[in-house]
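All protein chains but one are shown in place.
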Amino acid sequence: MTLTETKMDNKIGFFVRNQSIVVPIAAIFVAFVLGGILIFLQGVNPLVAYRAIFSEAWFDSDGLLRTFQKTTPLVLAGLAVTVGLRVGLFNIGAQGQLISAALASALAGIYITNLPPILHVIVALFCGVIVGALWAGIAGVLKAYRGVHEVISTIMLNSIAIGILDYLVSNPFQEPDQSLQRTKKIAETAVLPNIGVIPFGFILAIIICLLVSWMLNKTTAGFRFNTVGKNKFAATYAGINMKLMVVTGMLLSGGLAGLGGAIETLGITYRFEPAFNAGLGFDGITIALLARANPLATIPAAILVGTLRAGGASLQFETGIEPEIVDVLLAITLLLVSAPILAKYLFKGKAQKSANVTSGWGN
Amino acid sequence: MLDFIKDNRKPVITLGLVTVIAYVFYFLDEIKTTSVLVFGWGYAVPLVLAAMVGIIGERTGVVNIGIEGQMLMSAFASFFGSVITGNIYIGMLIGIAAGLIMGGFLAVAAVKWEMDQIIAGVVINIVAAGLTSFFYAPGKTLPQLVPVVSIPILSDIPLIGPVFFRNGIFALATLFIVLAVNFAIFKTRWGLRSRSVGEYPSAADAAGINVTRVRMMNVTLAGALAGCAGAFLALEAAGTFARGLTAGRGFLALAIMIFGAWNPLGALAAALFFGISTAIASQLQADEVINIPQQFVNLLPFVMTLIVLSVAVGRVRPPAAAGQPYTKEG
Amino acid sequence: SSGSSDTAADTAAALDDSNCAAAESFCVGLVTDIGKVDDKSFNQSAHEGAMAAAAEVGGFYKYIETTDTKDYAANMGQFTDKSYDVIVTVGFLMAEATVTAAKANPNTKFIGVDQFQAEEVANLTGLIFPEDQAGYGAGYLAGLMTKTNKIGSVLGLEIAPVQLFAKGFEAGAKAANPKVAVTTVYHPPADNGFGDPVWGAAEAKKQLAQGADIIFGAGGGTGNGALAEIAKAEGAGTAVFCIGVDTDQWFTVPEAQPCLITSAVKGLTEGTTGLVKKAFDGSIAGGNFVGSAGISDYHDFASVVPMDVQDKVAGVVAGLKDGSIKTGVTL
Partner (left out) sequence: MTDYLIEAKNLSKKFPGVLANDNVSLTLEKGEILALLGENGAGKSTLVKMIYGLYGSDGGELFIKGQKVEFHSPAEAIAKGIGMVHQHFQLVPVMTVAENIVLGAEKTKGIKFDLVAAEKEVTELSIKYGLEVDAKARIEDLPVGMQQRVEILKMLYRKADILIMDEPTAVLTPQETDELLKVMQGFAEKGVGVIFITHKLREVLAIADRVVVLRNGKVVGTTRPKDTDQEGLATMMVGRSVVLDVKKDLANPKNNVLQVKNLNVRDDRRLPAVKDLTLEVRAGEIVGIAGVEGNGQRELVQAITGLRKIDSGTVVINNEDVTKLSPHKIHELGVAHVPEDREKDGLVAAYSIADNSVLNRFDEKEFSKAGVRQIGAIRALATKLVEKFDVRTPSIDTSAGSLSGGNKQKLVIARELIWGPKLLIAAQPTRGVDVGSIEFIHNQIVAARDAGSAVLLVSAELDEVLGLADRVAVMYAGRIVAILNQKDAERNKVGRLMAGGDVN
């Protein structure tokens, strides 16, 4: 073997060793190519279409702010689902938790009036987190003590949350003299500011993300979560209290979703309106899976989704392509990140087999 | 018959109880009871069919969270298939074929590629929502109506007759599909093998059963039932297609499947329970007999489900290998 | 449909809105409420109205469909950035965002469909409709036509415009026929409250079975599902009837034709067309513009609805318009 060959090998080796990074990037690329074909079939130059998305989402200061704003709750919803997956729980209820929390923090922002600015924000965020956690906690308690499967309970709790919130904003907490179902605006003191184009909530989300990642990978608490998720029998053997873990897992998951809802309210919408948070919890599932239940990876995954969503409108304005194309792009990316086809094609025999992200119906 | 009851004690008792209660109401108010049950069964039909998809998949070891997308694609295909060909029957077949294709996709991704099954399902859901929305063309109507068929004799039974035996094709077929799936899973060779693959694939493999093939086949064929559910929604229930027509029914079906303990008859009972409580909620709203906001009345099916599950049923055990790809080393 | 290719602003033309700022060009933009321009309902009507107006005056037209309620401002921004002359925003959910945008862009004319203006902004016109009057007229007709003295309504989510329609419908029916019983059922709160034809159809079927012979379907796709179901029912068009909402659904929901005696309409399309044209000739004023509301043509049912009933209903609609009849509906 000559020296150059060894060098080549090392270079390839670099890619082979970093498959977990190379594959997603390649996946996004292929997804954009396939999506480009769809766009082309509509009679539009794909490059023009993609330029429309990215120039709006990244190279326009309002657009960039919106990209960050959209990314923020997605990071947290993705984290919520991730934490659940790590404990072997499939939390389909991030949506319900997020919207309950959004209302809770709005109410705290409106009806608590005598607090100084920073404290008020903290209290309002806290209210959201608590309500999100408790709403998920119901599913946790039902699972731990009554054996009710979290997939059923969180689906039911989503619908129940929608009903209750609908009532609350059309009756007791509806903005006076308003036919819209929504609350009043929160007090100035409860507003989460933007720092230039970066919303403060985004920074908060990133910090939380780092903390969760650290917690899961470096702490004893994280070891407990992971062990329960990977083998509940061994976890019991290891002296871990399963019931407690199921409940705290759900509480934490719901709290994270709740924080997403609270930041959304205090940093973007400034009030609660049922339509505001539509679909965020379900996007959280996509993001957690795209990130393969790795907390740090939820950040790029959420940025991808946030970018596509922020740029979607500009896409229609510039080219007439319907914004739904964005979902098709996401689906293809998710498929290629998760299916072994791309890795096999790129790395042949050296393709790493990625472990399952979910454990079916949890355990 | 006795064996049948013995094998399926819980669902049979539940269904029996529901029947008795229904007849009590029937004697109090014939019209209301019948119409509420018609609503309830109509609501239950797609849930039952979709739950069958989930059950067949999971009994074979493959979690199918993509039922929602499979139904949506099928609904889309059956509607536009009918519109384009001008014939609803061809449309139905196109819908079922679309279901098969979607089932086949899940089979390839989750079984052949050994992809994470939940992810494969989520991909189906996103793709289906995206594509059916992207390619939706408004302003089309069905070329003809799905005829209502009455099964002789059976349809003359009071209450049960008009509810179950006077319906469109798919709604009629659903009862028989449930019985057939129940029979197939528990009484046939195919069922025995499928269950062994879902419970303990390496044992099935060691017994000479081709795990991959059984899973591929079942997941694909189950897609046809998702096709029926989609076609039912578009052609029979709504008579049209709309974006997001399935409206979360695929997820609800998963809940129904678990509620019914992965048992076809159990799922039937669970879906009827859910459908009827939804119907009762709407009836309470219409009658205004109790003076609480409709938002709360409409929580009835969800709250009832949680209560029933936490009080009565308790922990049920999924097929042991559901969700786990079967990997053969070497 | 894909994008705007079936509209006046097809793709080729869309590439050329670069000189909207110029005085000789007249550019109209439309932003939908969360929803699409083919929703067979208010987005579609406003879209058609704006498009027609732009075509009539030789202007340029383009739209954006909102996918996230938080994007209203950004979507309007797409148009203001290009100096569009008129921006139509559809739906009362957008009211506040529209006011903000109008204040920030005083040289652009804004038309807010379904948006009541509490305070006057010079370059913003709210196009509003007395939905309760439309519902009242339809209810009056139903009250006179029912044989069973039972009528019903299958509704979308319980929000203001739907409530106005529904309450107007009930009031009108009771006014025409004190013995009538009106069943009112809203879709349970859910993301798809206006897009659940399956539920709408099931509810309609149930109400029919319980003796209702005229049903008012009001709530986007959910209501349309009800209409289509009634059209399939035994006696559709002879013993049982349905009533549509918003636009003349004879055209937008053709599968309902077998039972559709009329629709409780608000003049969304004409209203939008009219206001856009006013904006073109400069005669538009800020504040509120009350569009027309009433009931649509009977179409094939002109021969089914007795003449005296037609006359009475016409009288009521006229009375509502001139204010001599009040619906008495409050929210």
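Per-chain numbering from 1; labels A, B and C assigned in written order.
Throughout what follows, a contact is a pair of C-beta atoms (placed from the backbone, for glycine too) under 8 Å apart; a residue touches a chain by one contact, two chains touch by 3 or more.
On a predicted model such as this, the values are computed, not experimentally measured, just so you know.
Q: Among the chains you can see, which ones touch the chain that has been omitted?
A: Hidden chain contacts in the full assembly come out as A, B.
Q: Out of A:15, A:200, A:223 or A:347, which is the one that touches the chain we can't see?
A: Reading the full complex, the residue touching the unseen chain is A:223.
Q: Looking beyond the chains shown, say which of B:97, B:173, B:192 or B:303 touches the absent one.
A: Per the contact definition at the top, the residue touching the missing chain is B:192.
Q: Return the single residue from A:18, A:113, A:171 or A:236 that touches the missing chain.
A: Of the candidates A:18, A:113, A:171 or A:236, A:236 is in touch with the missing chain.
Q: By the contact definition given up top, give the residues of subunit A that touch the hidden chain.
A: 218-224, 227, 230-231, 233-234, 236-241, 355
Q: Considering the whole complex rather than only what is displayed, give the residues of subunit B touching the chain that is not shown.
A: 187-189, 191-193, 195-196, 199-200, 202-210, 320, 328-330
Following the convention adopted for this analysis, only the chains that are shown with their structure count from here on.
Q: Look at the interfaces A-C and A-B and say which one is made up of more C-beta pairs in contact.
A: A-B
Q: Rounded to a whole Å, what is the gap between the Cα centroids of subunit A and subunit C?
A: Subunit A and subunit C have C-alpha centres separated by 36 Å.
Q: Counting only residues that touch at least two other chains, what does the list for subunit A look like?
A: 159, 163, 166-167, 170, 322 - these are the residues of subunit A that touch more than one other chain.
Q: Going by the contact rule already set, what residues in subunit C reach two or more other chains?
A: Correct list: 2, 158, 188-190.
Q: Given the complex with subunit B, which residues does subunit C contribute to the contact?
A: 1-2, 36, 38, 40, 44, 152, 158, 183-186, 188-190, 192, 195-203, 205-207, 209-211, 221, 224-225, 228-229, 232, 252, 254-255
Q: What residues on subunit B touch subunit A, complex-wise?
A: 63, 109, 113-120, 122-123, 126-127, 129-131, 133-134, 251-252, 254-255, 258-259, 293, 295-296, 298-299, 302-303, 305-306, 309-311, 314-316, 318, 322-325
Q: Per the contact definition, I'd like the list of subunit A residues that touch subunit B in the complex.
A: 38, 90, 92, 142, 146-149, 151-153, 155-157, 159-160, 163-164, 166-167, 170-171, 285-286, 289, 322, 324-328, 330-332, 334-335, 338-341, 356-361
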